[in-house]
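With one protein chain held back, the other chains of the complex are shown just where they sit.
Chain lettering (A and B) follows the sequence in which the chains are written, and residue indices restart at 1 in each chain.
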Amino acid sequence: MTRRLFNPLLVVAAGMFAAAPILVALAPNEVTMGLVAKIVYFHVPVWFMMFLGVFICGIASGVYLFKDKQSADRLAVSAAELAVLFGLMGLTTGPLWARVSWGLWWPWDVRTTLALILELNFVAYLLLRKYGGPGSEKLAAGLALFGMFNVPFVYVSVNVWRTLHPETTVVPTLPGPMAGPFWWCVIAYLALFLVMLSGRRRLEEQRAIVDRLRLAHER
Amino acid sequence: MSEFFRIAWLVMQKDIRVESRSRELVYTTAFFATSCVLVFSIAFVRGGRPIDEAEAGIVWVALAYTGQLALSRTFERELSHDALRGLLLAPVERSSVFVGKLLGIVMLMVVVEVVVVFFVSLFFSGTLFKHVFWFSALMASGTIGFAAVGALFAAMLARTQSRTVLLPVLLYPVTVPILIAGVSGTVALIQPEPNLDLARFWLALTIFFDVVFLTLTLWTFEPLMTE
Partner (left out) sequence: MSDINFGRFLLSWSTGRTLKVILAFVVSMCVPIPGSSAIAISAQSSQPALEEFVPIAELPETDRLPAAPFLVAAYSVVWILAFGYFWLLSRRFSEVERDLAELKNVLGDDLDAK
């Protein structure tokens, strides 16, 4: 189904992204943080997408482990790669925002720190798949499952631990004129995420075909 | 159920017997832990005086490093003569084998921790013993959580290439909550005015972590170890 939707989705994503900067520019400035708070329109949706990637990867890995479905594994690796990609986006935009708003590059904010730890977890997932040799898909699936279950623990522990650190509210409550562009961006990113996910899955399917043909050739 | 624990007990006994004959792991990890503590102490002592509450971090980092060392070596041992395959082929529940290995690793880590805590309290004038009960409870439950996740990963990686570099890569992101809880809980106990409520919160968090991740490891051990 995602395949048939791919081209329309690509068009929608491109269109929404073309319109996003205009909407963001038109939205009013946030009162306390001013112009720089406009990073929120890109930063927060990116963070949502990272989480989407993490949960898709975790659930697909569980299905792969217990039901042994190859297609679930292909979905998991695609989602993991996207989680790392969007995590990278979030982790670069976050400090830029923090530096201007709070005078710190890294405020040890709970969400940012959680994102960093998840990013490490899923980079480890990709490293394991790349360097683990044969059979590493299963092990990586286990790691993804653990990473997903770790989310609440990391959140709670960082949240309590950093009370020694500055209290910061990252997402300003969004009044009406800001909410519109914000959700527009969220949907634009969702479309982008789905386009990338289906593309990456397709790649993985093609690779599986190549591997099968190679095996047939060697035989 | 009693069969489950009997098998686990036997596997643990086997590990302890192997270890007690060579004492390779105890000696090397205890020595490594001591040098860890020494290196960190040098980093955290300024002008002859230790930085406040540095010992909390030192104890837990030493625990994490030595734990990793012990984990990879315990499963590497099983590789000679294909002993791991033998263990997995035994006509018993696999999760009981896992629990046995886990118990062995926890015992080893506890021995090393005693050494670490001794040296840290020597270097930092015994502040760790302010609330011995809560401190030991925190150490115990932190060790169990760390060892449970670590034993599963080490067992998974035992047969793969480049396992020595991959184990820390996988282990530390997942065990971050344990390390945060351990360090913060210890700080709450040893600070000038101890905060017992906070320490109890961290203890509860590590126990909760243990329960969830022990369940998860027992649940995934079977499919993860099938080739």
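Basically, contacts are C-beta pairs under 8 Å (C-beta built on N, C-alpha and C of every residue); 3 or more make two chains touch, one makes a residue touch a chain.
None of these values were measured; they are calculated from a predicted model.
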Which displayed chains the hidden chain touches across the whole complex: A
Touching residues on subunit A - with respect to the absent chain: 3-4, 6-7, 21, 32-36, 38-39, 42-43, 46, 85, 88-89, 92-93, 96-97, 99-105, 107, 165-168, 192, 196, 198-200, 202-203, 206-207, 209-210, 213-214, 216-217
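Here is the rule we go by: only the chains that are shown with their structure count from here on.
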Subunit A and subunit B: spacing of chain centres that average the CA atoms, whole Å: 31
Subunit A residues touching subunit B - in the complex, by the definition given at the top: 65-66, 117-118, 120-121, 124, 127-128, 131-133, 135-136, 138-139, 142-143, 145-147, 149-150, 153-154, 156-158, 160-161
Touching residues (chain side subunit B, partner subunit A) in the complex: 149, 152-153, 156-157, 159-162, 165-166, 169-170, 172-174, 176-177, 180-181, 184, 201-202, 205, 208-209, 212-213, 216, 220, 223-224, 226-227
